[in-house]
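The other protein chains are all here in position, but one chain of the complex has been omitted.
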Amino acid sequence: MSKARVPPRPRKDPGQLAAVPNPFPDLSSSSQELTGMSVDQHREIQELIELLKRNNLAELEFERDGFRIYLKREAGPGQAAAARESVPAGLERPAERLADSGPGETIGKVTITSPIVGTFYRSPSPDADPYVEEGDIVKKGQVLCVVEAMKLMNEIESEVDGRVVKILAESTKPVEFGQPLFLIDPAPTP
Amino acid sequence: MSKARVPPRPRKDPGQLAAVPNPFPDLSSSSQELTGMSVDQHREIQELIELLKRNNLAELEFERDGFRIYLKREAGPGQAAAARESVPAGLERPAERLADSGPGETIGKVTITSPIVGTFYRSPSPDADPYVEEGDIVKKGQVLCVVEAMKLMNEIESEVDGRVVKILAESTKPVEFGQPLFLIDPAPTP
Amino acid sequence: MFKKILIANRGEIALRVIRACKELGIRTVAIHSDVDTNAMHVRAADEHVCIGPAEDVLSYRNIPNVLSAAEVTGAEAIHPGYGFLAENAHFAEVCESIGIKFIGPTSENIAVVGDKAKAREILGGRGIPVLPGSPGELRSESEALEAARKIGFPVIIKASAGGGGRGMRVVNKEEELVRAFQAAQAEAKTTFGNEGVYLERYFLEPRHIEVQVLADERGRVVSLGERDCSIQRRYQKLVEETPSPAVDDRLRREIGRVATEVVKAVHYRNAGTVEFLLDKDQNFYFMEVNARIQVEHPVTEMVTGIDLIKEQIRIAAGFPLAFRQQDVRLTGHSFECRINAECPEKFTPCPGLVTRFRPPGGFGVRVDSAMESQSTVVPYYDSLIAKLITHGQTREEAMARMRRALDEFVIDGIKTTIPLHVRIFNDAEFQKGRISTGFLDRLLAHDSV
Partner (left out) sequence: MFKKILIANRGEIALRVIRACKELGIRTVAIHSDVDTNAMHVRAADEHVCIGPAEDVLSYRNIPNVLSAAEVTGAEAIHPGYGFLAENAHFAEVCESIGIKFIGPTSENIAVVGDKAKAREILGGRGIPVLPGSPGELRSESEALEAARKIGFPVIIKASAGGGGRGMRVVNKEEELVRAFQAAQAEAKTTFGNEGVYLERYFLEPRHIEVQVLADERGRVVSLGERDCSIQRRYQKLVEETPSPAVDDRLRREIGRVATEVVKAVHYRNAGTVEFLLDKDQNFYFMEVNARIQVEHPVTEMVTGIDLIKEQIRIAAGFPLAFRQQDVRLTGHSFECRINAECPEKFTPCPGLVTRFRPPGGFGVRVDSAMESQSTVVPYYDSLIAKLITHGQTREEAMARMRRALDEFVIDGIKTTIPLHVRIFNDAEFQKGRISTGFLDRLLAHDSV
């Protein structure tokens, strides 16, 4: 997030506020039932098996709440590297939760998340062009959008040089803390 | 159980009754968790075994609530996949619960259980000899003991010809329904 | 006071009694069938005795084994709960004869109020308003016809030994009477082993109102307000409330006074319930006395603050009632929902493993249940697995609380009547208190349209 500035004009009158119904999707209902291997778990197991094969791993351990991971590489001749990462506590991050894109799509990409709660705007004013479009090349520090909070416009800048792969939030809609806004591919495009 | 008959004399006066403390051992505390394996769990285990085979995995671990997974690939060709299956504790039967004897001891033997709730007596009167001793040869229909209930003496007979391997209840102590009293080896002794 | 009590029951009512005993410092003995070895009531008690196999006649209704269990554990008293042996006069009599205190009415009380035609006859003779009906059991078709003409149609034929809606027949026209009378007699004989039947005026959509009473061993009686149990399906209560939306203070005093008279007339002891039928014109008629603690007793506890199970135990131990009629204060409003392990549409029992059991909590919410996560609902006994009770300052608050609590209640793995309760509490007529014994059938009939 960069400096906040006073908005050029009110985006919406207060009377509108009460009419915004349920601005955030109900993310919890699907995970309320923790019993039984769900469809998601099935899919995840399949994905993990693929990961195992693709990366030539010998072992892979994974936990969810408390996020634990354990990897062991193929015990080929001379090779015996073991990586063990244990991130204490911590439930899922909203960022992980909210990303619609599959795991393959995000690998190696940078997700720009909202640092505040507010309303997401892709352009500085309703009749102006959006700051960026999908496919655009952006520079580190370039403004990608604004998030309005408490009548203040907060410009959100790119953290890296790269290409905008995907815009993950809808303009004029509320965003919460940590919600993914943009997916940037930092690989330098020729 | 055979015919009940009026007791030859009162075994105990009513005043004594209130003084009998906690006649049954606390059997339930160890088996408070009733996580039986359901039909769904059976199906899941089958699915996981298939997954193991199909993907040439050596080990696969799966947990439920915090969703934990552990995968291990086949170490080399020709090695059989090892599947670990853990059957959760089922509902112990009172009979199983009460038997002190190990599982090996009861195989092929007949357990005579109490068909009623009452007080177990090994002999017809305090100064008489016990009906049977461990090691005795008994005939089907032979009286093994009496269980007193509501001032009635209920004779308990052997269900088989055989040898009394073990006497499982203590004389003058209360017994509950289904409580094992005798272990009989029905193999004909030469 | 007793030092040790045996609880001759299972499920939520066994746990209810054990809780009361714990609070009174009394040791408890649970009995159980072999499929209930790990049931919560068994684990909650100080001692436990397996008394037979799953079938209740061989275990929970097995009088010799229940009494032996009391004898070998040295229990001084037996609380029968409801159902099983609770209204078995013979069991109460045997308890009395061997010096084990039966926590409930006397065997004579049970016998007298159990014969409904006779009870009505006795009480009618004392000026208690009874349902217009035949003076006693009907011995012949002509007696039945004569009685019905005097009462006026429609009439209902009931079995003297019946209960819970079984063995009842409504007759709308004189022409139908003889055949219905014969069929009712035959059914009564088959079902209850006693062909005695009697006739009563049949009311369309009355309310089922009952009065909780307590009578100590010295014959002092107090009434603890009424319960409205009009939400029934096939005479099985599903929702109960107190006070009744149809009963005002004047009527409450009047019904309470009559209930007290009934209890005194039969020299009743311990906790009991006097059931009345209330018609649209606020006329009430005595129906019967339930000689036991009832499933729905908690709603009365919520508005009076009086622990009825403790009172039962104190009375049985010979203590006089510690309060008088004028000390009884009814505060607020209370509902009970019976959560059954049943398919909510067809009411077929739904036993099985409860994979998750998360009761609601917070202010004004009470849950009486012997279930927890990973409990098994066995198919051998009644399907009641939890009672959800709410209390509020007003009927509206108690209803809103019930809706909130039903919403919070999670029971996974089996089907329950929770969705039906949600429908009832969202119904506009119910919310206005316009209920009768026909309410639920009408609500359910909407489904088939």
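Should a chain be cited, it is by its letter among A, B and C, assigned in written order, with residues numbered from 1 in that chain.
Quick note on the criterion: a residue touches a chain if its C-beta (ideal position, glycine included) is under 8 Å from a C-beta of that chain, and two chains touch if they have at least 3 such contacts.
Keep in mind the model is a prediction, meaning the values are calculated, not measured.
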Specify the residue from the set C:Gln282, C:Gln393 or C:Asn426 that touches the hidden chain.
C:Gln393
Which residue, C:Leu24, C:Leu145, C:Val378 or C:Val422, contacts the hidden chain when the whole complex is considered?
C:Leu24
Omitted-chain footprint on chain C covers residues 15-16, 19, 22-25, 44, 298, 301, 305-307, 329, 331-332, 356, 358-359, 361-369, 372-373, 391, 393, 397, 400-401, 403-404, 407-408
Need a quick check: the contact residues on chain A for the chain that isn't drawn.
14, 17-20, 22-24, 27-28, 31-32, 34, 65-66, 89-94, 97, 116-119, 149-150, 174, 176-179
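What we mean here is this: only the chains that are shown with their structure count from here on.
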Report the inter-chain centroid distance for chain B and chain C in whole angstrom, where each centroid is the mean of the CA atoms.
38
Expressed in whole Å, how far the mean CA point of chain A lies from that of chain B is 57
Would you please write down the residue numbers of chain A that are in contact with two or more other chains?
35-36
